[in-house]
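Missing here is one protein chain; the remaining ones are kept as they sit in the complex.
Chain naming follows the written order as A and B, and within any one chain the residues start at number 1.
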Amino acid sequence: MTFITFLSDYGPGDEYVGVVHGVIASIAPDARIIDLGHGVPPQDVRTGARRLARALPFVPAGVHLAVVDPGVGGERRAVALRAGGRWLVGPDNGLLIDAAERFGAARAFDVGASPWRLEPVSATFHGRDIFAPVAAHLALGEEPSEEFDPATLVRLEPVAPSEGAAIVLEVDSFGNLRLDAPAGATPTRVNDHAVVNARTFGDVEPGALLLYTASDGTLALAVNGGSAAALLGVRAGDEIRIT
Amino acid sequence: MTFITFLSDYGPGDEYVGVVHGVIASIAPDARIIDLGHGVPPQDVRTGARRLARALPFVPAGVHLAVVDPGVGGERRAVALRAGGRWLVGPDNGLLIDAAERFGAARAFDVGASPWRLEPVSATFHGRDIFAPVAAHLALGEEPSEEFDPATLVRLEPVAPSEGAAIVLEVDSFGNLRLDAPAGATPTRVNDHAVVNARTFGDVEPGALLLYTASDGTLALAVNGGSAAALLGVRAGDEIRIT
Partner (left out) sequence: MTFITFLSDYGPGDEYVGVVHGVIASIAPDARIIDLGHGVPPQDVRTGARRLARALPFVPAGVHLAVVDPGVGGERRAVALRAGGRWLVGPDNGLLIDAAERFGAARAFDVGASPWRLEPVSATFHGRDIFAPVAAHLALGEEPSEEFDPATLVRLEPVAPSEGAAIVLEVDSFGNLRLDAPAGATPTRVNDHAVVNARTFGDVEPGALLLYTASDGTLALAVNGGSAAALLGVRAGDEIRIT
């Protein structure tokens, strides 16, 4: 059994995700596809990279396709990375490399001119025309040829919050907030709200704000039985004051 | 072929659903997973329980995973219920029992300390760390050991509408409303709107409000070619006057 995982910003409602599944199934009908969510905010490469890195340790080794690709059709490379027995496939814009290096040093291949592409290749849907067929052929055990120096892979610049502040990295569907805050911080206030340092939601009163360590080891804010995003009136990218 | 079904309030966009799929696939790669929707309103155990009970009669017998779990990481038990040759897995908060008992009396097992758990167990993502591996091992035909008296399972208190009123239990993506109204009611008005008792949408004029028996036998309101939720300006949990 070969598994292909797939994460994108295509949204859960349109036909794009299904078309990618269809292209894969046409080439590698026995591969099993696991969707890792397609609700990455449009073109938000950082959020896609974090979700991919969080998810991959929990899925079977295989081919890991990820597409958040504001530079589609332009100069950015299309790549396949090999790390720890896994293949990661997607654009060379920082989306893949953090997740790949969790499994060891990566080898890198340029697949932008792969013979596996669907012709004619469109300028705006490389998920369908390049990445899906490449992922499917890798799942069949085939090898890409255009290897290059992985030191040239694009990496995301770290973003540092201001002093005394944290950045809201993500808001999930519960309204829980993932923070870019120093581990071990034990603030008592977030903006104008009291916050309790706790282990899980039910450790605080209903409606109370808690700071906790999320399941991937990062700091997070939640409201027991409610939405921290709504309480604080914030969204991804906002800074909050923690004191 | 073993089927695992999966319903939750994780939302369709984040990576949580895919991570649960990945954990299951890592343990039971041949099991087939059928998603029964992940758009239960956050932490709304009642809606999750109704959807699970409505869906299970139409899916193959197997392992039925459901996670709507505001008490995650706290005192609530994590359980597996055995009924009519099916396994139901999730939190002991009333989510599972109505669905289970449609298939006969249930046996109950506490899986909160199961040796199948992923270590370290997080405080906030038991779908990944407890429920998914338990579901996967049950799909492999293994048995849990910590049986307890099912009479102690948590059950949801019934909610009764006021006299002359009905509660809007759910709003689906069409804006159709499921009601907690007495079967056989034949009202002529809902709030300030005339309503027609009808069999299906096209039996009334475009834009007209109809009361009908939904596909699971409960009463429902819809607008032909429109949204009853928008027309009435109501959402789940609201009471409406029916006269």
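Quick note on the criterion: contacts are C-beta pairs under 8 Å (C-beta built on N, C-alpha and C of every residue); 3 or more make two chains touch, one makes a residue touch a chain.
Since this is a predicted model, take the numbers as computed values, not measurements.
Checked against the full complex, the one of A:Pro57, A:Gly73 or A:Gly104 touching the unshown chain is A:Gly73. Although one chain is not drawn, the whole complex shows that of A:Trp87, A:Phe103 or A:Phe125 it is A:Phe125 that touches it. By the touch criterion stated above, the residues of chain B touching the omitted chain are 1, 3, 5, 7, 11-12, 32, 34-40, 51-52, 54-55, 58-60, 172-175, 199-203, 212-215, 224-225, 227.
In the full complex, chain A makes contact with the omitted chain through residues 9-19, 21-23, 25-26, 29-30, 42-43, 70-75, 122-125, 128-129.
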